[in-house]
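Report on the following structure.
In this view, the complex is presented without one of its protein chains, the others remaining in place.
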Amino acid sequence: MNARFLAPLAVVAALAAGAAQAQNLPNLRIGLREDPDIMDPTLARSFVGRIVFASLCDKLFDINDKLEIVPQLATTHRWEDPKTLVITLREGVTFHDGERMDAEAVRYSLTRHLTMQGSFRRGEITDLEAVEVVDPLTVRLRLKQPSAPFLSQLTDRAGMIVSPKAAEAAGRDFGAKPVCAGPFRFVERVAQDRIVLERFANYWNAANIHFNRVTFQPITDSTARLANLQSGALELIEVTSPSDVPGIRRDRRLSLTTVDGLGYWGIIYNVGNGARAQGPLGQDSRIRQAFDLAIDREALIQVVYEGLHTPSSQPIPPASPMHVRDLRVTAPNLDRAKALLREAGIRTPVAVDMMVANSPELRQAAEVMQSMVAEAGFELRIVATEFASALQAAVRGDFQTYLSGWSGRPDPDGNVWTFIHSRGAQNDGKYSNPEVDRLLDQSRAESDPARRTALYAEAFRIALSQDRARSYLWHPKTIVAHTTRLQGFALVPDGLIRLQGVRLR
Amino acid sequence: MWGWLLRRLGQIIPTLLILSVLIFALQQLMPGDPAIIMAGEERGDPQVLAEIRAELMLDRPIWEQYGAWLWRLLHGDLGFSWRIRQPVGELILEKLPVTLQLGLMAFVIAVVIGVPAGIVSAAYRDRPADWAANGIALAGISTPNFWLGIMMILLFSVNLGWLPPSGYVPITEDWRQSLATTIMPAFVLGGGIAGVFMRHTRAAMIGALGQDYVRTARAKGLPEKVVITRHALRNALIPVVTLATIELGRLLAGAVLTEQIFSIPGFGKLIVDAVFNRDYPVVQGVVVVTALIFVTLSLIGDLLYMAINPRLRAA
Partner (left out) sequence: MSATASPTGAPAIPRAESPVRRALRRFLRHRLAVLGLIVVVVFVAAAILAPWIAPYDPVATSWSRIRRPPSELHWFGTDENGRDVFSRVLWGARASLMAGALSVTAALLLGVPFGLLAGLAGGWVDTIISRITDAMLSVPFLILAIALAAFLGPALENAMLAIAISASPIFVRLARGMAMEARATEWVEAARSLGNPPWRIALVHVLPNIVPPLLVQATLSIAEAIIAEASLSFLGLGQQPPNPSWGSMLNAAQRFLTQAPWMAIYPGLAIFLVVLAFNLLGDGLRDALDPRARGR
């Protein structure tokens, strides 16, 4: 009786002071595909970790559904010249430990990303030369050279600002108890079981946060994850198995949210990495082209991924304004493929090994390709390799072809440079063409999107259409399923789960 | 007897040492550079990889790594997880109660199903009751764990909605929820072992029923019920109890797949994830602790075995 009478008052009070509201807010349970790695923005590597960070650590900038860079902890930015970036910070932002988020904290965090031993952010902001504190709410970043992708790096982990006091005190163990300036603060983590976050009352955007607690639970088995959602033990899950989608669509208590992702899957041909590049496939681009022509991407996606994903022949997704529209998706053409093999003068069937990470979907995708390329005259042997071993084999060049994926970055440079530039660290096939290198470097320094797109178009014409360094196959969709009681949820192409404005009825 | 026990206890240390050497050798043989795996998608910067290797001593020879590990172990330090930077000792203390709870529940289920089934089976040998008991118990052994687990999730969680499909609630937090989350995996785990218990009990009972004292008891005209419970069962249970200690150890091992299916954050899941992520300090720590538990159980098993078989005491 009393409680019911007081409820409207509580709402009024809550509007005045966000803190009092917390008691009445619902909790949210999210099912992740795997246990995130260390929760330190400087040392973190995994994609699922980024999902948790989205609720824990705000960044200087964020991206929106059109992949435009929008303010978060920063309010505005301005290029003084191509090598000097001035950022104005939001006023009145505090970290979870009550410390002020100011220019000094930004300087500290960026320096930490740049200098900490084992930092995985260093490569992302390697162009950063110095950070200057202009006044408590203004920082000036000096770059070594003009860099178009630089700003977009600050929309991800490299742009996360941590509390200098907490980071200094915890040292390398900061990831066990991260202190940031995001909508939720860290409560506890039980490895492989859950990560619990709690509403941060003094969050600068607290009026848009409608949950008291958020619990992230890693459940590796996709069937079990979905079963948890269906039984009401979770409110939202990552869907990793498209075959679950029809069932989710039929279930009236569940809804589905999808978005075209930034990543891709494709085939890396070993063209220059050690002895295994020496076969006809690695040495003759006509054979690789024949292989590419034999793959019916539409059918592959239909069979393996319920037709959900988007077929592709390039690394830049259609969601990006720099997607090269003239580079069409390869239409399967068996006659042309056979003709190319005859032209190359090779005896069929051509034996080809394909390394695949050991997951049921990828193995199925490989099996589908196996039967497709067989019709053109290839004998594809699938080498399903446990993930850890596959990574090592890729680095060492112990593969002929490798079916491999990338989670994608907002700026196209993050999807291209490191994979087909001759100095790219993830250029596992060791493709090398000075002209392509020149075009990619030029695109990094160019700020005009239209001109960058033209540079990518030219680079792809050489590296993909002519040299056939890789065959890109599809851009995966990010799929999230949640109870219909959850409202206002939307995905941005990066596939992260943002809780601002989301409510549970 | 005491001398034997001391000797036996003294053997535990070499066993664990042999094991730790085996594990280190195995991890050295395993492909997959832990630094590259840790980096994952971020393996872009060779300098970062070099820094990781240096920090984790991966750039040192294997014997040096082993020495450092052993030295820390002697000081009670199992190192920290490379992947999430949490002390291994802490992780183990966090996970051990989970698997122990699961294991004990499974053990109870196995005994409750297995032993009576074995007695019935032996008492009504070659009759329908024997076949039925055999069939049911063998069904447990013959069904793959992972398969049974998935089927149970589909039936009890998805279709009927009676039980949470996965996850775990500690018994200290909410014992009802805790039982609800562990009953299915415990059943899956215990079901297989129940069959083993049934077989042991049946064999031991058949053996006991063929003994002279049972014949004497029968000849005296005692009712069959009394013959079975008083005379045969008491003797038959001793080897069953002995074997049960060993089965308990195997049960911990069997938890590996079950915990994977039900997403139970226990020992099994800890070690499988650690192997796949090449998180070696966790692998080493878990293996050594598992081995310690197992060796202790097998020692208890040996003691019991000696207690029934005095002839071996001299050996």
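Side notes on the structure shown:
In this document, chain identifiers A and B correspond to the written order of the chains, with residue numbering beginning at 1 in each.
Just so it is clear, a residue touches a chain if its C-beta (ideal position, glycine included) is under 8 Å from a C-beta of that chain, and two chains touch if they have at least 3 such contacts.
These figures come from a predicted structure and were not determined experimentally.
Considering the whole complex, the residue from B:L138, B:A180, B:L222 or B:I300 that touches the absent chain is B:L138.
The chain that is not drawn here is touched, among residues B:I52, B:V214 or B:I271, by B:I271.
In the full complex, subunit B makes contact with the omitted chain through residues 11, 14-16, 18-19, 22-23, 26-27, 29-32, 126, 131, 134, 138-139, 141-147, 150, 154, 158, 195, 199-200, 203-204, 206-207, 210, 239, 242-243, 249, 252-254, 256-257, 268, 271-272, 275-276, 287, 290-291, 294-295, 298, 305, 311-312, 315. Mapped onto subunit A, the interface with the missing chain covers residues 221-223, 241, 243-244, 246-247, 299, 302-304, 358-361, 363-364, 366-368, 370-371, 382-386, 388-389.
Just so it is clear, only the chains that are shown with their structure count from here on.
The mean-CA centres of subunit A and subunit B are about 39 angstrom from one another, to the nearest whole unit. By the touch rule above, subunit A contacts subunit B in their complex via residues 35, 37-40, 43, 45-47, 117-120, 122-123, 126, 172-173, 175-176, 189-193, 217-221, 223-224, 227-228, 230-231, 233, 386-389, 391-393, 395, 406-407, 418, 424-426.
Interface of subunit B with subunit A (complex): residues 31-33, 36-48, 51-52, 55, 81, 83-86, 91, 94, 150, 153-154, 157-158, 161, 164-168, 260-263, 265, 269-270, 273, 276-278.
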